[in-house]
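There's a structure below that I have some questions on.
For this depiction, one protein chain was excluded, whereas all remaining protein chains were kept in their positions.
By written order: A, B and C. Residues from 1 in each chain.
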Amino acid sequence: MSAQANQPVDQPVAANLAKKLVAEGLGTAFLLAIVVGSGMMGENLAGGNMAIALLANTLSTGAGLTVLILVFGPISGGHFNPAVTLVDAWMGGLSKLESSAYVLVQVLGAFAGVAAAHLMFDEELFFASTHVRAGPAQWWSEFVATFGLIGVIWACVRSRPGVVAFAVGLYISAAYWFTSSTSFANPAVTLARAASDTFAGIRPADVPGFLIAQVLAAFAATALFNWLYPNLAEGADRVVTRHD
Amino acid sequence: MSAQANQPVDQPVAANLAKKLVAEGLGTAFLLAIVVGSGMMGENLAGGNMAIALLANTLSTGAGLTVLILVFGPISGGHFNPAVTLVDAWMGGLSKLESSAYVLVQVLGAFAGVAAAHLMFDEELFFASTHVRAGPAQWWSEFVATFGLIGVIWACVRSRPGVVAFAVGLYISAAYWFTSSTSFANPAVTLARAASDTFAGIRPADVPGFLIAQVLAAFAATALFNWLYPNLAEGADRVVTRHD
Amino acid sequence: MSAQANQPVDQPVAANLAKKLVAEGLGTAFLLAIVVGSGMMGENLAGGNMAIALLANTLSTGAGLTVLILVFGPISGGHFNPAVTLVDAWMGGLSKLESSAYVLVQVLGAFAGVAAAHLMFDEELFFASTHVRAGPAQWWSEFVATFGLIGVIWACVRSRPGVVAFAVGLYISAAYWFTSSTSFANPAVTLARAASDTFAGIRPADVPGFLIAQVLAAFAATALFNWLYPNLAEGADRVVTRHD
Partner (left out) sequence: MSAQANQPVDQPVAANLAKKLVAEGLGTAFLLAIVVGSGMMGENLAGGNMAIALLANTLSTGAGLTVLILVFGPISGGHFNPAVTLVDAWMGGLSKLESSAYVLVQVLGAFAGVAAAHLMFDEELFFASTHVRAGPAQWWSEFVATFGLIGVIWACVRSRPGVVAFAVGLYISAAYWFTSSTSFANPAVTLARAASDTFAGIRPADVPGFLIAQVLAAFAATALFNWLYPNLAEGADRVVTRHD
């Protein structure tokens, strides 16, 4: 215990695939409950001032995402994001079977999280969003947002793994404000937010444009950071934090 | 001192039961003074915009709770919460005598903290709240909030004890916004907030529903994380941070 | 350099008294420039909503104070506060000569910082405040605020020195909101804020009540934490962070 107490970073945990999938699913569900729930609370209380609602949404998402990575990262890597899982598989961190299962539970978890948030606020489980988010400026925003997110993850995993959870939470807090799309940067999040006609929603018709921009950016960022940081693949077995 | 300076986490402290109980009582008192005091200040200054009042309440509670765990954690574990004490006892971290004494001083401390806040703002020591917080959506909110809190504590205690204080503060900051109940997640806090007819109050009649949801969630989260993290009980002797 | 890079906490620095006094004076000046300057900026921009102005003031003070302790702590201990210097001397960390010199440069630095802020905002160097802050509720607030601050410092210095700067910044951020006095908790700050008729000011006639409450609380907290934490005096030579 004394040796353990000295460790500034997470203790690795020997987890089988079942535990990893529960961690990814539950973590993504909590992430969506946070994004959608705090968006509703913010809009309910802000008296029409959307900047105050977005400040609340930002604070809750940034803090909550950091904690989720701390909690589930030692089990599953704490992806909660198919774009992260895809590039991690590309760099050799996950097998095809594992990455497919990860993406599946992430999407299921995301919808469960939206339903959980709607229940907390006395709304129906799902209802399609009417929030328009379309056009090249929005797609460019999602490209920039996701490029930055994937760059942050690879760089910190490689140079300073103990700080990944905090860096990701801070990055998303910044990106909610500096992109015009408020940085979805996550295909599972994008799909599930289409099922919520609230502050955080996105019209189903606008989802494909977001997904394409996100996936392109994830591969572009991985290619660049693979050049910037030598031996990036060595870090692949602990993206976001690590999984055995 | 040089060896000590190298330590990234708390130095354990040899504390007897008297010191532990003073730490729990004083810490819970400060926690309630923070929650109730910042709620009053926020409402007084926010000019009717409840989102701004809740942002202030969130900032103060999240930052303050982190500090309280840093300050009192090395003495008593820094529970300040009967739900935490209950599951810690369940996992073998505390004897029945100790846990009963903990809960007693937590509740007494919580009421003392409410009185201290009322004194700072020139109010009567206690007055029953009229703030309605009832119904299944609120109970589900308290279940989610407490489930998350207990999960955060067990996971971080097990994988990265030095980060517990920060993770708990960040989690509560997020949970104030993503749950419709604003996350009491603590039976002592719930009881004492019934004695404050202010921003942070809860009608006495609504207290039992909250307590039941909180206790059920604490046990559910402990059971799940006992499966997710191997040897969870090994961490029981340092929940929240540690007590020799 | 490799050994140094491994250190999670500050490298001690061999500093003579001249360097310590420059660090205390310049640090206290920056602290007051932050408190007064951000108060003016907040009030100028907030359009009459005092909660928004205080949120800005809180963010700037909490972040700035943390940084000042990181910057000057390794040289002088980073007190910037006669109440801290007094109890540090009481516990044997500073000689009478040193502590008198500390208090002197803290007060001079505080007034210089107020003048620096007024210059940045195109105001006169000094002008007496008319902001009333009187009565038992305010004195009790200052007692609670300072008791907490000194407790935070002693506990973290003793159990986890690397976190002191962050804990102090977080504590003050919380205390700006949960006390009705907005937590001056510092005699040098109190004196200098009497020379600023702005958001952060205090009427000169109300200063003595604040000073008395602050000094009483500092000694009370030191006595309590000297009982809670064994061998507290061993930490005295590195309050707030450390000096030689």
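The criterion applied here is as follows: contacts are C-beta pairs under 8 Å (C-beta built on N, C-alpha and C of every residue); 3 or more make two chains touch, one makes a residue touch a chain.
Since the model is a prediction, treat every value here as computed from it, not as a measurement.
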Subject >> For the chain not depicted, the shown chains it touches >> reply: A, C
Original post:
Where the complex has a chain not shown, which of C:Ile34, C:Val107, C:Ile153 or C:Leu232 is the residue touching it?
Top reply: C:Ile34
Subject >> Sole residue of C:Val67, C:Leu108, C:Ala137 or C:Leu224 that reaches the chain not shown, by the stated touch rule >> reply: C:Val67
Subject >> Candidates C:Ile75, C:Ala101, C:Val168 or C:Ala194 - the one touching the absent chain >> reply: C:Ile75
Subject >> Absent-chain interface as seen on chain C, which is shown >> reply: 1, 4-11, 13-15, 19, 22-23, 30, 33-38, 41-42, 45-47, 49, 52-53, 55-57, 59-61, 63-64, 66-67, 70-72, 74-75, 116-117, 119-122, 169
**OP:** Against the chain that's been left off, what residues of chain A make contact? List them.
**Re:** 7-9, 48-52, 54-55, 58, 62, 135, 137, 140-141, 144, 148, 151-152, 155-156, 158-163, 167, 170-171, 173-181, 227-230, 234, 238
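Note that only the chains that are shown with their structure count from here on.
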**OP:** If you connect every pair of chains that touch, what shape comes out? Choose line, ring, star, complete or other.
**Re:** line
Original post:
Considering chain B as a copy of chain C, what rotation angle in degrees (nearest 5) results from a C-alpha superposition of the former onto the latter?
Top reply: 90
**OP:** Would you mind working out whether chain A and chain B touch using mostly the same residue numbers, over half shared, or mostly different ones?
**Re:** different
**OP:** Round to the nearest whole Å and give the separation of the Cα centres of chain A and chain C.
**Re:** 38
Subject >> Contacts with two or more other chains, residues of chain C listed in rising order >> reply: 8
